[in-house]
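What follows is a short report on a single structure.
As you look at this complex, bear in mind that one protein chain is not there, while each of the others sits in place.
Up next, chain A:
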């Protein structure tokens, strides 16, 4: 029987209350959102907080709101809510694509976008999605709020720039005109971590050439995006030839490890093939997009 080590439990009633509880209980306290990463780690004693601060009552952080040229997503938005949102599907189909493959429908009822990003697992899909979409993270502390890019947010595996006494409260996604995006993952079975995955976002200029493109890879050793492929695609009209070249560059840019999910060559092959597929789908979605 896997049971966490003993801890004390407190339920926060607001963001300010959560921040006050973090201050009061110090560095041995941890925030729990959906709990589907943290509780398994606590069962295995990989995490051993003295205090667990439950933020599931913070309904103020459960929202998806369009605000001008950006979509604001509250940190406590559940995966299921993201997956089922028509607005998200229309503006950022990459999120819907990714959510379909995150864990399984029952786990998605609990897990949150904020929890996923703060867990910062190298095989976590929404981290790649947010990097590709150029998201910003809104982090609140007792001294106020700060907004950081995903590059600043993501420090390394299981490490983010959210300090112990801070809380990720919101993710902001810029809405670009004539844009499309896509995500595709190869997994061994439902609910498993990715063997590899790729995500892409493409924005077209009025003449149909690529005005902005971002390509991200999951679980195969690439921080940031495939900048070589992005530079190669920029300013050109989308074509199969370019996607093939972008796939080749993605396979070169990644740095996968061999493990039980596959050999290095296989994972590089996936980087290549999945990059082509998501570029193809993102470009065709961008061409169909009616509005920003």
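Everything that follows uses one rule, which is that a contact is a pair of C-beta atoms (placed from the backbone, for glycine too) under 8 Å apart; a residue touches a chain by one contact, two chains touch by 3 or more; residues count from 1.
Please note the rule applied: contacts and distances are computed from a predicted model.
Among the names given as "(2Fe-2S)-binding protein", "Probable chemoreceptor glutamine deamidase CheD", "Multicomponent Na+:H+ antiporter subunit A" or "[Citrate [pro-3S]-lyase] ligase", UniProt records the absent chain under the name "(2Fe-2S)-binding protein". Within the whole complex, the absent chain has one touching residue among A:25, A:89 or A:110, and that is A:110.
Touching residues on chain A toward the chain that is not drawn are 1-9, 11, 32, 35-36, 39-40, 43, 52, 54, 56, 80, 103-107, 109-110, 190-191.
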